[in-house]
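Take a look at the structure below.
For this view, one protein chain was removed and the others were kept in their places.
Letters A, B and C mark the chains as written, and numbering starts fresh at 1 in each.
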Amino acid sequence: MSVDFCGLRLAHPIINGSGTFDAIAARRAFGDELLERFPFSAFVSKTITLAPRAGNPPPRLWEAQAGMINSIGLPNRGLAGYLEHDLPRLAQLPVPLITNVMGSTEAEVARLVEAVDARAEVGAIELNVSCPNVKTGLDIGADPASLASLVRAVRPLTRKPLIVKLTPNTADVGAVAAAAEAAGADAVSLVNTLRAMALDPNSGAPWLGGRTGGMSGPAIRCVALAQVSSVALRVQVPVVGMGGVARGIHANDLLSVGAVLVAVGTENFRDPCAGARIAAELKSLQIAGSGSTTVNLSEPQPEVELNCGNSS
Amino acid sequence: MSVDFCGLRLAHPIINGSGTFDAIAARRAFGDELLERFPFSAFVSKTITLAPRAGNPPPRLWEAQAGMINSIGLPNRGLAGYLEHDLPRLAQLPVPLITNVMGSTEAEVARLVEAVDARAEVGAIELNVSCPNVKTGLDIGADPASLASLVRAVRPLTRKPLIVKLTPNTADVGAVAAAAEAAGADAVSLVNTLRAMALDPNSGAPWLGGRTGGMSGPAIRCVALAQVSSVALRVQVPVVGMGGVARGIHANDLLSVGAVLVAVGTENFRDPCAGARIAAELKSLQIAGSGSTTVNLSEPQPEVELNCGNSS
Amino acid sequence: MRTLAPLGRRRARVAGADDVGAYRVVHVADPGAPAPQPGQFYMLAAAEGWGAGHDERPYLPRAFSYLRAADGQLSFMLEDVGPGTHRLAQLTDGDELWLTGPFGEGFRAPDPGPPARRALLAGGGVGVPPLSAWAHALAADGAAVSAVLGFRDAHHAVGAELMTAGDVSVATDDGSVGHHGLVTDLLATALDDDDHVVVYACGPPGMLEAVRALCAARDVPAQLALEAGMACGFGACYGCVVPLAAGGYIRLCVDGPVLDADRLDAVPLHA
Partner (left out) sequence: MRTLAPLGRRRARVAGADDVGAYRVVHVADPGAPAPQPGQFYMLAAAEGWGAGHDERPYLPRAFSYLRAADGQLSFMLEDVGPGTHRLAQLTDGDELWLTGPFGEGFRAPDPGPPARRALLAGGGVGVPPLSAWAHALAADGAAVSAVLGFRDAHHAVGAELMTAGDVSVATDDGSVGHHGLVTDLLATALDDDDHVVVYACGPPGMLEAVRALCAARDVPAQLALEAGMACGFGACYGCVVPLAAGGYIRLCVDGPVLDADRLDAVPLHA
């Protein structure tokens, strides 16, 4: 089951989705047993920004059909706090660290990448580009051009593997992924949450403190699978697939369409050991032989469908 | 509860989503009781294309978490067959007719619109633009520019209300809606299905005959609500909201964020009278006073979130 | 043969349920509803707990031919093969479910002749219900009915008890009961014996295809009750299509589930 990912040797293909597992808080709750039986083969940090962020006002959670919407708002200690307070503690984990960063300007991202690059504890850097471009208002990750320029700008600033985490809220995620690859990304990861909304059943006003939020969990799994599949068909670099993974077969599906690693997010909330469980389920699937043998999806679609393959 | 929609007087705000209710087949199954208790206040046809289409090879259905994926592939008799065979039968329904059409070139759409415009039985025309642009390969409805040019081209060809049905598979649905409005659309409707995929549990190959398909049902409701909300904030023309509506409160949510009509799709499969039931539930909500009083969503988001309001 | 369905779904009470070998028979109170035609089907969904199985399924209702319809009560026979049938198999007396139907076209009687063709029923596994209903209708008209049924093993072969009309011979894959082999062996023998019949068949796709080929080879008319994945059951979703020999597709829920065998090039293996 062990996997080589951009030069990192991982014990199995299951990691966590950024922001869905806080190893420092989990150690407060579970103690050192967490270090002895760490559920993931690598640990991805919550998104770090240059300045500290308090995050969104509550309520931050809405439970949806087979999933949830969150408007957490990227609370974090900021770069300095992360480097000084969090990183030494995270370095005690038995697995490689991937630090997820986000900035709203190229300069901000550059400073984040440089600072994280300087730290030996960090094995790879993940860029969260689900952040509106201050000029266009559009998510940087939704627009191939602005994403490419961002990646080109920060790529030279680190020798560590650079993973670009794509947003699903775009028309052609394959094109965005291709742009990231061309600009020098070592890997891409997807999906981030789908933009979603819920209203307070009593007042009819938006429930979430952030008004809208991001949908995650099983409800988005089939959408994520389609996006990971089209990205894997467009890029050569390794793909980290995620979105609604709750069991080994779901991870296997993502690997089948071309992902190299699978990240588990929301399921961690229901089962703190979901990562280890899913890795074990995946292993038994692969022993049983029904394991992922990447299927060839690149054949054209049935003739009649060339025009409207994905429409009803 | 009666609503004026682009000059059509409707008994209540609940219509069907295109392709989720075949009134002709339903009459074969339920007989004339269908005419006496028709569930919707207007009937939207399945998408009609210029030439007849057989649709996608089976399997066409995948049951997902709180929803389903379809790759039906727009089977229909083609324009001539629709006008000659279907329209006279549909004209016997006790409600106004909305004919949904789709073409892969402006010329095709133009011929469809002209031909449908000539028929008095039709109350309004809905353009399904979830169809790839033959040149860019991108959905016409995903790109404001090509959508605007399509709408501008066909707008003059009919005096009937022209509804543009938007695709949710885009970065900024509000911008697309604004483009459609500027080009002369009398209304917009959304959401169409979300692009999704499922693998055969046994073979690991794509389950659906069309390889990918469209996700619908409760699983997409919160995503649809967010998109309808941002569209309603961007356009003046009436908005038809849909996506995962299964109960009156869901319809009420869409009305609260600015929709004028609500379409019911997948829920019709579970309950052939879903339209009438949801209209009744909506009515009792409104009597109970918790009914939709469109909430003002246009205030800016909390300061801290101006940058990353929708990210986690 | 088609009986129209009352418009909309109705909440119905489970009047009882029992295990018959590997199968579950569920009795549902449906007072005042029109009598269905053999071969027609209903869409069922449990009123409670529909949607909490594996991967949060089931979500859509499930299609089931009726086994028996009498005294305002419907009976269904089902096998637990996944989340929907699993949940329905849990239902007991007093539980409730959502019911729509009857839907689709049922079996058509052999044309009178002369000389009239006999009805020869061929079924496998959960193919029993529509054939059993049809055997009852034919027997009630005084027609002679014989049936050949195939099952996996003795535990499943108990399902043959539900074929309560006509004379029945059974085959099992493991030979534990009746003929050791395929039901189509029995069918072939029966046709050698007398092929002035109409074959009525329902069962797994592989078996139906064998029946179709056999009857085609011998020029014996056959009506096949097919299955397909269905979302709605009344023609709304266009999901349940089957390709025709003449080209194009038909929706099994409104144009079937019973089809003349000669309309098909082959019985689709999965849909």
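One rule holds in what follows: a contact is a pair of C-beta atoms (placed from the backbone, for glycine too) under 8 Å apart; a residue touches a chain by one contact, two chains touch by 3 or more.
Keep in mind the model is a prediction, meaning the values are calculated, not measured.
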| item | value |
| --- | --- |
| Selected from A:Leu61, A:Leu233 or A:Ala280 as touching the chain missing from the view | A:Leu61 |
| Chain not shown: contacting residue from C:Tyr23, C:Trp50 or C:Tyr200 | C:Trp50 |
| Sole residue of A:Phe5, A:Phe21 or A:Phe40 that reaches the chain not shown, by the stated touch rule | A:Phe21 |
| Which residue of A:Gly217, A:Gly243 or A:Gly258 touches the chain not shown here | A:Gly217 |
| Touch residues of chain C, complete complex, unshown partner | 48-52, 56 |
| Positions on chain A contacted by the hidden chain, ascending | 19-22, 24-26, 28-31, 33-34, 37, 46, 54-55, 57-61, 63-68, 70, 72, 75, 217, 266, 268-273, 276 |
| Sites on chain B contacted by the missing partner chain, in the whole complex | 66, 218, 246-247 |
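The working rule: only the chains that are shown with their structure count from here on.
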| item | value |
| --- | --- |
| Furthest chain, CA centroid comparison against chain B | C |
| Distance between chain centroids, defined by C-alpha means - chain A, chain B (Å) | 31 |
| Gap in Å, rounded to a whole number, between the CA centres of chain C and chain A | 47 |
| Centre-of-Cα separation between chain C and chain B, whole angstrom | 36 |
| Touching two or more other chains - residues of chain C | 55-56 |
| For chain B, residues that touch 2 or more chains besides their own | 19, 54-55, 57, 64-67, 70, 72 |
